[in-house]
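Excluded from the complex is one protein chain; the other protein chains are retained at their positions.
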Amino acid sequence: MAGDWQRRKSTSWRACWADPMLRDALLLQLGYNATLVAVGATLLGISAGATGTFLFLRKRALVSDAISHATLPGICLAFLLMVALGGDGRNLPGLLAGSALSAWVGLLCLNWLTRSTRLAEDAAIGAVLSVFFGFGIVLLTVIQTLGAGRQAGLEGFLLGSTAGMLWNDALVIALGGAGALALILLIRRPMTLVAFDPEYAAARGVPVHRIDLAMMGLVMAVTVVGLKIVGLILIVALLIIPPVTARFWTERSDRVVLLSGLTGGLAGYLGAAISASAPNLPTGPIIVLVSFAFFALSLLVAPGRGVLAAFLRHTQFQRRVHLRQGLLALAQGQRIYEPLTLRLLRQAELVRADGVATDIGRARAAKALRDEKRWEIVRADQTQEAAAALYDGLRDIETVLTHDQIAEIDRRIGSPQEVPA
Amino acid sequence: MIELAAREGRRLENDAIGDSPLAVRGLTVSYGQKPAVFSVDMTVQPGAMTAIIGPNGAGKSTLLKAALGIVKPLSGQVTVFGRPLEEQRARIAYVPQRASVDWDFPTRVIDVVLMGLYRELGLLGRLRARHKARALDCLARVGMRDFADRQIGQLSGGQQQRVFLARALAQEADLYLLDEPFAGVDAATEKAIIAVLKALKQAGRTVVVVHHDLATVTDYFDNVFLINTRRVAEGPVIETFTADNLQAAYGGRLATAQVDQLARVLG
Partner (left out) sequence: MSGSEFVPLSLTPLLIGILSAVACALPGNFLVLRRQALIGDAISHVVLPGIVVAFLLTGVIAAWPMMLGAAGAAVVAVVLIEAIRRLGRIEPGAAMGVVFTTMFAAGVLLLEQTDTSTVHLDVEHALYGNLESLIWLDATGWASLVDPVALAGLPVELPRILVTLAGVSGFIWLFWRPLKLSTFDEGFARTLGIRTGHLGLALVIVAAVAAVAAFDAVGSIIVIAMFICPPAAARMMTNTLEGQVGWSVVFAILSAVLGYVLAGYGPLWLGAHDAVSAAGMIATMSGLILALAARFGPCRSRTGAPVQS
C-alpha cells in the first residue's frame, strides 16, 4: 500500500514538471475559471501578506486564527437563514456576509475576555477559536439532518475547494481581494504607525482605536475572501507566514509590508497554478506549502537575521570575546582558566604550548591593556559620552576616536608600562 | 569530564579564591552581539554586605543572574564557597526582581514562602506543621505574618518584596543574593528589609545586593562592587566608594552636581 503510494507520488511529480499543464497554468492558459482563481489567489496572497504584517508587528498574529475559526457558525446560520427564506443556501455573497458577521462577534468576545477578565490573550484566542468552531460543527450536523447533499458546499469552507467553482464565485473572490488591497493602500501609513508604536501614533493624533478596528476589519475581509480558496483552517497561514518571511530580509517596516505582500502574492499565484495543473493537488494546502518553502529558505540563508549568518556571526563573536579576554589576562599576568580561550590564543600563536606568551602575544596584550586604559579615560569623561556609549569591551578605540584624541588620552595616562611576561 | 572538573576545581582552589562565598572569574555575558558584562572578576567577602552598583544597563542584574546560572554566560567561571555552583545550590538564596513574575498567579502568600523549602521537601515530601511554622516565622521576620492567607495579587509593591525576602529566608542559606530589593518600595519596607539583612550579617551570612540608590550605600553596606560592563572597582565602601570611582563607573551619566553631593556625603 505504502509502496504503491510512493510510486504514484513520484510519477505524478515527474509528470507534473514535464506536464504542459503546469506551463499552461503558470501562463494562465487553463481556461477562464482557473485563470480567475489564480488571479484571485494572487490578490488574496498580496492582501493577506500585507494585512498580516500589521498583525505580526503588533504581536497579535494568532488573533487571526480566532477570527477565521469564528466564521464557521456564521456560514451555517446564513445557510439556514437563506434556506428558511426559500432561497438557495449556497449563495456565496450571502454565506460570506454571514461569516463576516460571526467573525466580528468572535472578535468582540475575544476583546471582552481580554479586557474585562484576568485571561491573557492567548487563552482568550483559544477559547473563542474552539468554542465558535465547535458550535459551527453542531450547526453543520443540523444542516446535514435537513437533507443530505445540500450542505456539500459548506464543508468546502473548512479546507477550501476551488474545484467546480462558479464563474460568479471566482469573480467575487477576485473583486474581494482587489478591494482589500485598495483599502490597505489607502490606510497603510496610519496602520504602520499604530503597529510600530501605538502611543506615539496616539500622540500624533492618529485614531488608534479606529485604525485597530480597520486592521481587524481587513483581517476579516481577507479571511472571508480566502474561505473558498484556502479554507478557514489554513487562511491564518497566509496572514502569518509571509510577514515572518519578509521580516528576515529587512529591518524597515514599510519594506516588510511590501515584501510580505510580494511573497504572499507569489505563493498564491504559484500555488493556484500548481494546483490547477494536476488532480489531487488541493489549492489551499499547496499555497501554504509554497509559502512555507519561501519561509524556510529565508530562515536559512537571509543575511543578517538568517540562521547561517547568525551562527557564523556568533562563533566569530565568541572567538573575539575569548581572544580579547585572554589578551587582557596575559597583560595583567592573570591565569587563564578557559580551555577555549587558551586554544584560541595558541592557534593565533599568541601563547606557546606551555601557556607562556610569545613576543607577538606580549605586544598584542600590551596594546589591549593600553586600549582598556584609554577607554577608561573616555568613559569617565562626560564630554566623550557619545564615544563612551559605544564601548562593549571589543571595539577598537581607533574606530571611535581620532589620532589626536588618542594622543591626548595617552598623555593623560602617562608613559607605557612594562608588561609582565 | 569528571576528571576535568576535578582538575578545574583544584586549580581554582590554588588560585586564592579560597572560600569566598561567591567568586566570578572572566565572566562575559552577551545578549546578541553586545556584551552586557565583559570579562568581569568579582570576589565577595564572607560575612559582609556587598552592594553591586552601576548605571542603568551596566549589567548589574545580568552579573547576578549569570552567577546564579539563570542566564548562560559566553565565557567565565563561577564558584560558590570554593566549589562549582551546581554543588552549592542549597547554600544560596535568591530574591528576584519583583516585576519578573506574574502577581496574578493563583496562589497565597504562605504558598510563595513555602516554595523556599522546595529543596528540603523534594517532589513528594510531606508538608508538616513545622514547615508551616517556619514559613510563618519567616513572614513574621519581615512583618507580614498577618498576610499569610492573602492572595499575592492583593499586595502592594513593598509587601510583595517582603514576601520574596521571606521566601529567601525560608531557604536558610549562607549566601543571599538580592536583585534591586529596594526598587519602588515604600520607606517602611526599605527599613524592614535592611533590618533583616543586617540581622543576617550578624548571624555570619553573606549578602549581595544589586543596588541603585547611591545615597544609601555608605549606610547600608560594608563592601561595594562598581560595574559598568567591566568591573570598575571592588572593595570596602570607605576605600572604594569614591568620587573618582563613581565618575569612572557612571561617566557622563552622573551629573557633576550629583558627584559633588556624593563627595560631600563621603566627606
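A few notes on this one:
Just so it is clear, A and B label the chains in written order, and each chain counts residues from 1 on its own.
Definition applied: a residue touches a chain if its C-beta (ideal position, glycine included) is under 8 Å from a C-beta of that chain, and two chains touch if they have at least 3 such contacts.
Just so we're clear, the structure is a prediction, and the values are computed from it rather than from any experiment.
The chain not shown here is touched by just one of A:Val138, A:Leu297 or A:Leu312, and that residue is A:Val138. Touching the chain that is not shown, out of B:Ile52, B:Leu74 or B:Ile92: B:Ile92 (per the contact rule at the top). The residue touching the chain not shown here, chosen from A:Leu26, A:Val105, A:Leu119 or A:Ile377, is A:Leu119. Touching residues on chain B toward the chain that is not drawn are 65, 68-70, 86, 89, 92, 94, 96, 99-108, 111-112, 115, 118-119, 121-124, 151-154, 167.
By the touch definition given at the top, chain A reaches the unshown chain through residues 1-2, 5, 8-9, 12, 56, 59-62, 64-65, 112-113, 116-120, 122-127, 129-138, 140-142, 144-145, 155, 158-159, 233-234, 236-237, 239-241, 243-244, 247-248, 280-282, 284-286, 288-289, 292, 295, 299, 305, 307, 310.
One rule holds in what follows: only the chains that are shown with their structure count from here on.
If you average the Cα atoms of chain A and of chain B, the two centres end up 39 Å apart. Interface of chain A with chain B (complex): residues 118, 313, 317-318, 321-322, 324-325, 328-329, 335-338, 340-341, 372, 376, 379-385, 388, 391-394. For chain B in complex with chain A, the residues that touch the partner chain are 8, 11-12, 15, 25-26, 28, 30, 33-35, 38-39, 74-77, 104, 228-230, 247-248, 251-253, 256.
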